[in-house]
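Only one structure is covered here, and it is reproduced in the block below.
All protein chains of the complex are present and in place, except for one that has been dropped.
Order as written gives the chain letters A, B and C; numbering starts at 1 within each chain.
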Amino acid sequence: MLIVMKSSANEEQISVVKNTIEKYGFTSHIVRGDIHTVICGVGGKIVDTRELELLDGVEKVVRIMSPYKLVSRVGHEEDTVIDVKGVKIGGKKISIMAGPCSVESFEQMDETASKLAACGVKILRGGAFKPRTSPYAFQGLKEEGLKIMKKVADKYNMLVVSEVMEISQIETMMDYVDIFQVGARNMQNFNLLSELGLISKPVVLKRGFSSTIQEWLMAAEYIMAGGNHDVILCERGIRTFETATRNTLDISAVPTVKKLSHLPIIVDPSHSSGLRDQVAPLSKASIAAGADGLIIEVHNNPEKALCDGAQSLYPKQFKELYGQLKTIAKAVDRQL
Amino acid sequence: MLIVMKSSANEEQISVVKNTIEKYGFTSHIVRGDIHTVICGVGGKIVDTRELELLDGVEKVVRIMSPYKLVSRVGHEEDTVIDVKGVKIGGKKISIMAGPCSVESFEQMDETASKLAACGVKILRGGAFKPRTSPYAFQGLKEEGLKIMKKVADKYNMLVVSEVMEISQIETMMDYVDIFQVGARNMQNFNLLSELGLISKPVVLKRGFSSTIQEWLMAAEYIMAGGNHDVILCERGIRTFETATRNTLDISAVPTVKKLSHLPIIVDPSHSSGLRDQVAPLSKASIAAGADGLIIEVHNNPEKALCDGAQSLYPKQFKELYGQLKTIAKAVDRQL
Amino acid sequence: MLIVMKSSANEEQISVVKNTIEKYGFTSHIVRGDIHTVICGVGGKIVDTRELELLDGVEKVVRIMSPYKLVSRVGHEEDTVIDVKGVKIGGKKISIMAGPCSVESFEQMDETASKLAACGVKILRGGAFKPRTSPYAFQGLKEEGLKIMKKVADKYNMLVVSEVMEISQIETMMDYVDIFQVGARNMQNFNLLSELGLISKPVVLKRGFSSTIQEWLMAAEYIMAGGNHDVILCERGIRTFETATRNTLDISAVPTVKKLSHLPIIVDPSHSSGLRDQVAPLSKASIAAGADGLIIEVHNNPEKALCDGAQSLYPKQFKELYGQLKTIAKAVDRQL
Partner (left out) sequence: MLIVMKSSANEEQISVVKNTIEKYGFTSHIVRGDIHTVICGVGGKIVDTRELELLDGVEKVVRIMSPYKLVSRVGHEEDTVIDVKGVKIGGKKISIMAGPCSVESFEQMDETASKLAACGVKILRGGAFKPRTSPYAFQGLKEEGLKIMKKVADKYNMLVVSEVMEISQIETMMDYVDIFQVGARNMQNFNLLSELGLISKPVVLKRGFSSTIQEWLMAAEYIMAGGNHDVILCERGIRTFETATRNTLDISAVPTVKKLSHLPIIVDPSHSSGLRDQVAPLSKASIAAGADGLIIEVHNNPEKALCDGAQSLYPKQFKELYGQLKTIAKAVDRQL
């Protein structure tokens, strides 16, 4: 940590800063320039730098170490590969999770899953608890939806990934899902993250649509700090001024996360754009950029979907895309 | 609702759209232009317009009615004034809520509250449950903090406002707080909002730092739809590309909300900027722009604060600001 | 155009709106709903909708037609392919433009160009006039730089693309460059765009880093309206809240532009991220998403570069990337 003092800082102020960081366990070195004095703190634990910025005479504080530890690639150079009942996420293999926005009925799930399984998809997605922006919209089938998903997944030998919206749902969901998903709006629901840190199933952590990559990695740190190290990061578009698409897929997040962290990162092309005809180009771009997988909305009958039909692929479109992704994967030395 | 058909749309597609909106209870009118046909839907219930955009031949769908009803000024022209044990929020009177970021000890709260009460502040703020971005940071005193707050508030004849982070905390908090606060990160925690719709105490609903004004009003609709009409909106800065301040206070939100809704709107100048020396100018600007109140962080000893000390005012600074705000209030025909 | 009247609008106001749009050449149809009256304007010329929003009783105005015409794919369904001295831009073929940020010396250009030409690159980039954010930084070699570029390009049988910053430079540049480039900061320099509309050389139009896709297409319309139809759009990243990369590459812009316009679109992965190690993943993603080409910064000796060295590839890195791009191109049915 570097603390740059104001040009007007006096000896007493410098001394207070020195003592303060030493109290936090840092060894301090003082460098006196013509204009500014800089105090370098080495070692020491993670502190909120704003506490130091508060001290008299301080101009700015620069953190050298990243605020997350378990998530960081420093000290954990190899890519994390998560094994869920034999299905691997991360590493050479690219994972595709697919299914409808929300579980609506057994027929809907069965029909959709049969098409996906035929392509080779191993992980079925579907929402049972739905966070809707309008209190007057369909809110999901809840436990009934989970039961349907589990039954269908078992039939086609698939795994289940589904969104958890609050702590009270975790226990119920443990019986039905293989992978928990935390939605963008809950990325900083820290109580929920802490609880998920205590379970033994992997968690897909979507990036908040206005969260920086650093905040996202800190949210992953919350889960890992509890003991659950199986976190899969999921980029799903950020909010920008552009309105042509629902969100702006931050494709750079893929190489950035790969550099900073050892965790696998997948992309959600459906929510990134909110438009069906963008799903294919964004899926291809994501794999080309180095993503470890995709989570795609597919519905057996999008026009009849109770939510997000506009961004769901037809099974036929998905099949075609799946074939193209295989070629792209090979081009970047991966396998689908 | 207006559905603009593509120039290439055929009669069958037009007919499908017509039938669909009639199924939702709309009366339809078809206007045929040289290039585009437009279908106007009148009456009918609120629908997700994306469901219609999905239909073949549709170019775009334009909603005429706002998606919120109870929140809207249409049909409720008078400003809502909320009465909490005799303290009025909204209307001619300007409300100031003040106190530290988090409750740390009885002495801290007592010392801070005594200074605030002496100025004339009627509502004491303080966090007992703290959402921290780092799992390694101070997480709040929890129920112990609520007890301290209640005791101190009673001593100085003040009301208590405090943040609720999840459903399970509501019951405990009911005994201690007069006004619940929903933080920016929970603005779209719809389960929490629904539960708060069932209680009989007012709710301060902070704007998510990346939420549009429309999304914010929809979140308020969630609470009101449950039966609790005492919602106080709170602008607290939005996330933009500018990094000189922590967030960018959207001062325009004040007149915008005043135009669209009858609910009171207050401003949080402390979180908007994240910097102590911006609190005074932003507070004055907010009252000048027509806000109904402010929620300000004040700490008896900011350097020792366990959180957000950098944006907390010293009691002396607050006192000076309070005097200036009285003059500004008078200049815009309000009272502090 | 649809004009939605307020629920409180009276007959006289409706009549004023009707007359106004008829004055602009529209045929009007009035649809009366239970709550709102809607006036549909058909035919007519492009008007600034805000002029109508001004009229008493108007709630909102919805444009049906896009504000650009020549740029639009409507009425021009085939992709535009631009032929510059036999080199094709757009269509099946993917174009790579490469070279240093700025021209520094004959040796630098010669060494860089020889490596690029050896890979198969046909278009050499390099800046002679440099827009620098600091008045104290290197401003470019100006005409001397153009001469060097032309000489080197001729030697390796390449074309020259270079940035024009203001009208007075156009005449000089005509002798040296084959393709003019308009930088992001000049995307809405309308006088410059109008002048470029009068010349007979193609123009690469970079997207302003805070411009919507619609504003960008309108800027292209400025050039085309003058008679110059050879416009190449270039996505180069937009400004968002994320600071991990210099800008956020809006990869969705590629399929969005392809849908709205017949013009070719290329991507600049160097400015999008500002970081050398992001150039390869973003380049691959762009081609996978359907871009018609790339403009990449390559420098024979990036550590010695007078500008943007941090985002320039080493010739060796470029060569490796070029090979990978060939495979990706094939996977999406294109050729490099």
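Criterion: a contact is a pair of C-beta atoms (placed from the backbone, for glycine too) under 8 Å apart; a residue touches a chain by one contact, two chains touch by 3 or more.
Just so we're clear, the structure is a prediction, and the values are computed from it rather than from any experiment.
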item: Omitted-chain contact residue, chosen from B:153, B:287 or B:336; value: B:287
item: Residue of C:30, C:55, C:87 or C:119 in touch with the missing chain, whole complex considered; value: C:55
item: From B:103, B:164 or B:254, residue that would touch the chain that is not displayed; value: B:254
item: In chain B, positions touching the absent partner; value: 210, 212-214, 238, 240-245, 248-256, 259, 272-273, 277-278, 281-282, 284-290, 324, 327-328, 330-332
item: Absent-chain interface as seen on chain A, which is shown; value: 2, 4, 7, 27, 29, 31, 33-36, 38, 40, 42-43, 59-60, 62, 64-65, 74, 239-241, 243
item: Those residues of chain C which, in the complete complex, touch the missing chain; value: 45-46, 48, 50-51, 53-55, 67, 131-137, 165-168, 185-186, 188-192, 194, 208-210, 215, 218, 221-222, 225-226, 239, 274, 302-303, 307-310
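Here is the rule we go by: only the chains that are shown with their structure count from here on.
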item: Farthest chain (mean CA position) relative to chain C; value: B
item: Chain B against chain A, contact positions shared by both copies (same if over half, else different); value: same
item: Interface with the most contact pairs, given as the two chains involved; value: A-C
item: Whole-Å separation of chain centres (CA-atom averages), chain A against chain C; value: 32
item: Centre-to-centre distance between chain B and chain A (centres being mean Cα positions), rounded to whole Å; value: 27
item: Touching two or more other chains - residues of chain A; value: 210
